[in-house]
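Only one protein chain is missing; all other protein chains are in place.
Take a look at chain A:
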Amino acid sequence: MINSLLWLIPLLPLLGFVINGLGRNTFSKSLIGFIGSGVIFASFALSVALFFDLHSSVQKQFPVELFDWISAGNLHIPLSFLYDPLSAIMLLIITGIGFLIHLYSVGYMHDDVGFGKFFSYLNLFIFFMLILVLGSNYIVMFIGWEGVGLCSYLLIGFWYTNSNYASAAKKAFVMNRIGDLGFLLGVFLIFNTFGSVEFAKVFPQAASMMPGAGTITLITILLFIGACGKSAQLPLFTWLPDAMAGPTPVSALIHAATMVTAGIYMIARSSVLFDLAPTTQMIIAIIGTATALIAAIIALTQTDIKKVLAYSTVSQLGYMFLGLGVGAYTGSFFHVLTHAFFKALLFLGAGSVIHAMHHEQDMRHMGGLKSKLKITFATMMIGAIAIAGLPPFSGFFSKDEILAHAFEYNKVLWAIGLFTAFLTAFYMFRMMFLTFSGKYRGTHHAEEKIHESPKIMTYPLIVLAILAAIGGVINIPHVFGGNEWLAHWLTGAGIAQHELELSHATEFGLMGASVLAALIALFYAYTKYVKNAHVPVPDESKRSILAKISYNKFYLDEIYDAIITKPLDAFSRFFYRIIDKKVIDGLVNGFGWSATEGSKGLRLLQSGNVGFYIFMMVFGIIALLLYTYLSIA
């Protein structure tokens, strides 16, 4: 069944893209919504069916070759898929959450003139995302990798008449491309080392190599650069917060649940290689931790509800990379999964708030929405608790698995991770309290219009809230008497498991520490924003230095502008105005000038008539040939 049906899973969204793309101006909105969501649901149903098929099968790797794509010399790249436990789970996340977000979008985008365009783009995104996780080699993965980048570009700039949004879209694409160059060079090196880019051929060969070999280290660093672009890690994360320019369902789907986790997927997929490169792993762990911390610090002072969530996403992705770096592949992947639930939920919830507030995103103008948006509040609260890492919600299990591995690897990284968990809980509850508690701070006129979102938007919230609450069950650790189902499942995809060597007491101690940190943060946020009803100050007011750095995002955009963009533009002008126009053209014109000067006597011939020159040229050729001919004769 897998071999015969797998190709349908990506094909259906592609069909949806084509049909909705062609009918975007003629079809009714309900038809577009039906087609757009329907194809994703069909893909989801197939993914579920195939999942159970794989579950009951002894064979865990199903390669499916479609056709020969690029072939030159000894380089052969087939367009082929690999269905295994890792891609199976990714398919479920992408199509499952994708479907919920499509449904939600029917309500959220209902009044937008670009409704048809939106759904076709969304379908196209799902198609590329599926290609990314289904590819059986790095190049097919790269099709999806860049394809989702394109969709991200299109959807960030969906409201393209706003030139800030269009700039945000361009920034995302370009920063991703910086990573993509790393990825591509990594793939080249893989081919030149292993003679193939197929996972099935690369990994077995790599397994016999020496750990720490220079080539493997370089390959993994290059791949990691690719992951930094796509999954928004230092120093390439600044595009993700700007990407919030896109409609909120896009932020939920692309910039939280799926696309941004592609880098983690890719590294988990290549775990055989990364396990051989301890230096790279250390770099990943450090970059991940630093990103998690810096993004969390920035999130502390943001006032735009979506920006808080965006930095929170960057920070959570940092956790996942920390996990990858310390060898907790399952833990990271587990966090991908739970994060997909709670972050999609939080974004969609924020979208519901924004929808209700008629496109107000500034939390300083919100407050007291609890009573008006009951479902949104309740579901978002579950999401906030899950991300804060309070048991028994899903985020608790996945985050603690990463932190436990980090503790074993390096205590400093663990401590920073724990501190970040504290910050996470604080900014999340800050966001919740500012939005839902206290008194409404907007205009009275706007207040009357606030209403809960329609069912098509709240139902997905409820489903996601349930998943965010109980999602942890798929990998309950031994310490709680669980069987770590996900870990066992992923061994079928060749992902090695690193068993924790901590005692149960230590594990409980670590969990206690992180729960305590989250509770302190909750209490502190409650005191500050509910009891003392503190509201963040307006943009122009004075801030302490730390708050200033946080509020201005560590000035990273300004720094990049000063050290990269401006110098490149200066080079551009210098090359054009000086080298091209003065130096090279000067030489060429110099030749022309000296020719003119030197031939003043022959001025009559310099008629400026190109036709005459050509005649002379042909004449010259003939004369030359004639001379040669005569000299031979």
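Observations on the structure shown:
The rule is simple: a residue touches a chain if its C-beta (ideal position, glycine included) is under 8 Å from a C-beta of that chain, and two chains touch if they have at least 3 such contacts; residues count from 1.
Here is the rule we use: contacts and distances are computed from a predicted model.
Per its UniProt entry, the chain excluded from the display bears the name "NADH-quinone oxidoreductase subunit M", taken from "NADH-quinone oxidoreductase subunit M", "Peptide/nickel transport system substrate-binding protein", "Acetaldehyde dehydrogenase" or "Protocatechuate 3,4-dioxygenase".
The missing chain, though absent from the display, is touched by one residue of A:185, A:283, A:415 or A:537; that residue is A:185. One of A:70, A:207 or A:520 touches the chain omitted from the figure, and that residue is A:70.
Contacts to the hidden chain, counted on chain A, fall at residues 67-75, 139, 142-143, 145-147, 150, 153, 157, 160-163, 166-167, 169-170, 173-174, 177-178, 180-181, 184-185, 188-189, 191-192, 568-569, 571-573, 575-576, 579-581, 584-585, 588-589, 591-592, 608, 610-611, 613-614, 617-618, 621, 624-625, 628-629, 632-633.
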